[in-house]
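Structure, as structure tokens:
Of the protein chains in this complex, one is absent; all others appear in place.
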Amino acid sequence: MFYLLGTFILLFGFLSVTTRHIFRAAIYLLFCLIGIAGLYFALAYEFLAAVQIVVYVGGIVVLVLFSIFLTHRSGEDLPVPSRIKEFIVFALAFIGFSLTYLILNRSGMGESEAPAVAPTVQNIGAQMLDTQSFGFLLPFEVVSILLLAAMIGAIVIAIKDKAIPSKSEKI
Amino acid sequence: MHEIPINHILFLSTALFFIGVYGFLSRKNMITMLMAVELILNAVNINFVAFNKYLFPGKLDGLFFTIFIIAIAAAEAAVAIAIIINLYRSHKSIDVDEVNDMKY
Partner (left out) sequence: MMPDTILIALIPIIPFLCFLLLGLTGKKLGAFSGLLGTASMAVSAGFAALTAYQYFFHVGKIDGVFQKMVVFNYHWLQFTPEISINMGMLLDPISVMMLVVVTFVSLMVHIYSLGYMKGEERFSVFYSFLSLFTFSMLGLVLSANLFQTYIFWELVGVSSFLLIGFYYTKPSAVSASKKAFIVTRFADLGFLIGILILGFNAKTLDFGLLIERLIHVESPYLQTAIASSFMGVSALTWGLLLIFVGGAGKSAMFPLHVWLPDAMEGPTPVSALIHAATMVVAGVFLVARLFPIFILSCPVALDVVAYVGIFSSLFAAIIACTQTDIKRVLAYSTMSQIGYMMFALGVSGYEGEAGLGYMGSMFHLFTHAMFKALLFLGAGSVIHYIHSNEMKDMGGLRKAMPITHITFLIACLAIAGIPPFAGFFSKEEILAAAFHKNPVIFYVGLITAAMTAFYMFRLYFSIFWNKPTPSAGHDHHHHGEGPFTMMLPLFILALCSISVGFIPFGQFVTADGQFLANEFHPMFSIAPVSLALGGIFLAMLFYKNANELPAKLAVSMSVLYASAYRKFYIDEVYLFVTKRLIFNLLGRPAAWFDRTIVDGLMNLIGGLTSGFAEMIRGLQSGKVQSYAIWFFAGVLGFAVLFIYLW
């Protein structure tokens, strides 16, 4: 099951970064993310899988699709990148991958036998918002503020600038 | 104990990570670059989850990190797309090579 999922993820990830159609890239990305959600399921992190689907699939990919609609005429192919550059980048990525993997293999990961905490929603909520022993309350609050700031920032950036007529006329 | 060795999961995350890197460096379209970044973040997420599950099963810290990363990724995607749209308005293009004003 895991290997199937892994193949699925990698395949769609790869397709997503190689396809010439941007729209299809987004769709492949969607499948890839769903696959990752499936992986979380397989690893018994149900809550995480749900978050993955809600945020990524329901949020980010939809956002990406919207932006594609805004900036592209549909059916337009992406320009073919230069062979040399593609080769260089591929080689770099491959070197990086092999390097990382070699190091991974060299360092044996001692798997822990400690009693597992079930990643249930109850546990997650209790531990995350605990102020005593675990204490992820502060990052939680910071992230909420970050999200608010990002939202406002995104609106400010994307808002149509009426003050500069030359730019708006171009649009 | 576990049916899947941790190294296999890490192989998956590494491969996904470098696929993302490849996409980020080879794509010229900003939206596809953004998608590649999402792939990279997801690879990191998988890593965190795997570490949490295999190495520190007594804690949920890896899970929390994953959740935070997802939140930040959402924020990042929102801001990035706002920038992309703004850029598209001013340059009529979202090709990174067209946006080479920061030159020399």
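When the chains are written out, they are named A and B in that same order, and each has its own residue count from 1.
Throughout what follows, a residue touches a chain if its C-beta (ideal position, glycine included) is under 8 Å from a C-beta of that chain, and two chains touch if they have at least 3 such contacts.
What you see is a predicted model, and the numbers here were worked out from it, not measured in a lab.
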Only one of B:L25, B:I46, B:L63 or B:A82 touches the unshown chain, namely B:L25
From the list A:I88, A:A118, A:L137 or A:V156, which touches the chain that is not on show? A:I88
Considering the complete complex, identify which of A:V62, A:L99 or A:A118 is in touch with the unshown chain. A:L99
What is the set of chain B residues that contact the non-displayed chain in the whole complex? 21, 24-25, 28, 33, 96-97, 99-104
In the complete complex, which positions of chain A touch the hidden chain? 85, 88-89, 92, 95-96, 99, 103
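To be clear about the criterion, only the chains that are shown with their structure count from here on.
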Centre-to-centre distance between chain B and chain A (centres being mean Cα positions), rounded to whole Å: 5
The residues of chain A that touch chain B in their complex are 2-3, 6, 9-10, 13-14, 16-18, 22, 25-26, 29, 32-33, 36, 39-40, 43-45, 47-48, 51-52, 55-56, 59-60, 63-64, 66-68, 70-71, 78-79, 81, 85-86, 89-90, 92-94, 96-97, 100-101, 104-105, 109-117, 119, 123-124, 127-128, 134, 136, 139, 143, 146-147, 149-151, 153-158, 160, 167-168, 170-171
Taking the touch rule as given, give the residues of chain B at its contact with chain A in the complex, in rising order. 1-4, 6-12, 14-23, 25-29, 31-32, 34-36, 38-39, 42, 45-46, 49-50, 53-61, 63-64, 66-68, 70-79, 81-86, 88-90, 92, 94-95
